[in-house]
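Quick one: structure below, then a few questions.
Every protein chain of the complex appears in place save one, which is left out.
Take a look at subunit A:
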Amino acid sequence: MLDILTAILIAGLTTGALYALATVGLSLVWGSMGMLNMAHAAMLTLGGYSAFTLCTVLGLPVIAGFAGAILVGAVAGGLLYVLIVRNLLKTDKATFESNVMIATVGIGIALENAILLTYGGQPLKQPISATGSFILGPVSLPYQNMLIVLVVIALMAVIALLLGRTRMGRAIRATAQNREAAQLMGVAVNSVYFQVLVLSGAIAGICGVMVSSMTQLSPPLGNDPMLKAFIMCVVAGLGNLPGAVAAAFGLALLEAFVQYVAGARWGFPTLLFVVIAVLIWRPAGLFGRVQIRRM
């Protein structure tokens, strides 16, 4: 019984960590900009392939692959702001939310196809992964799962410190809570938006490496985590960062339990059922505000 419970717990925590990572990037952008970044999945995939290119193709060490994935994700986020978002913000602000959603759907499709053309459709192995397990009595803890959970915990701590303790983080939170007041304090909101998309892109890059280390690299790699991350965001309340992380771990544990009890095919339908139930019970999500302020 203990080994079964441990297996469910390990699977739930690992998946929860991955969901949390995908969710944080998405939620950060929504919370501070009112922007649903539909290209987040493709940015995640880009991160995974960047690490592959640096480590497998160019033969660089693992740490360079990891750093490269972060850098490529950050650059992709920055370019998304400079080339697309900045220009959409200059036009009619009332239609920004829908316009940016459509624009990022297009960018996501284009990026995914570019990856398909460059690397082909066959699955590839992510070189950044750990093999073996830590054995503790009857319990076996795979190093790969432990690595993912530890990386995500470390990253969450860094993000929490960044948002909570730094001048940049305070400016991001201030802009999310009251854009006009932030401007009056001297915050350049366009610069904040740029920083948010760069940060979100960097997180997507790391997430891409982590997800592909558990599965394999393929052009639609980011789609499933993105879909799940969106579910977590909706359940938590769009834009609520701590709530999104809590929802990610909670729902992942639920999914792992349902998959064990009722079979793997029931995991995703259960998540969807939970979303519908939460939205009927609390339309703004479990931790969400009734009205989300948009920039």
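Operating definition for what follows: contacts are C-beta pairs under 8 Å (C-beta built on N, C-alpha and C of every residue); 3 or more make two chains touch, one makes a residue touch a chain; residues count from 1.
Simple rule for what comes next: contacts and distances are computed from a predicted model.
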item	value
Protein name (UniProt record) of the chain left out of view, among "ABC transporter ATP-binding protein", "MlaB-like STAS domain-containing protein", "Acyl-homoserine-lactone synthase" or "Transcriptional regulator, PadR family"	"ABC transporter ATP-binding protein"
Hidden-chain contact residue, picked from the options A:L5, A:A114 or A:A181	A:A181
Touching residues on subunit A - with respect to the absent chain	167, 170-171, 173-174, 177-178, 180-189
